[in-house]
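Every protein chain but one is kept in place in this view of the complex.
== chain A ==
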Amino acid sequence: MAQYLILIYENEESYANATPEVFERVMQAHSRFTEQVPEHGAKLLGGEALQPTPTATTIRGDVVTDGPFVETKEALGGYYVIEAPDLDTAIAVGKLCPAEFGGVEVRPVMVFE
């Protein structure tokens, strides 16, 4: 079994202007997602939603600046950590992951032996 990070990149403006109904729909999609993960032979190890990028602070060396590491239209807004037997399973889980205002990136977690 390997671990994979599912990074959710979405357009933050879409959430900034979203109605309560949209939030409700997204929340329900995520809770459905967490239920579906085991059905695909994977295990959910964790995951969080993040505050939007205006709340981010970037530090390079000693310099502290306001804002995210890289300014992009679609920003990292949350992640899940899963355990899966292979990339195909991780991709299947990634396809299920809600991201209606963007997409997800699947990254294998490095293993040190």
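As a working rule, a residue touches a chain if its C-beta (ideal position, glycine included) is under 8 Å from a C-beta of that chain, and two chains touch if they have at least 3 such contacts; residues count from 1.
Here, contacts and distances are computed from a predicted model.
This figure omits one chain of the complex; the name its UniProt record holds, of "4-hydroxybenzoyl-CoA reductase subunit beta", "Cell shape-determining protein MreC", "RNA polymerase sigma-70 factor (ECF subfamily)" or "Imidazolonepropionase-like amidohydrolase", is "RNA polymerase sigma-70 factor (ECF subfamily)".
In the complete complex, the hidden chain is touched by one of A:P38, A:P54 or A:P85, namely A:P85.
Interface residues of chain A facing the missing partner chain: 2, 4, 84-88, 90-91, 108, 111, 113.
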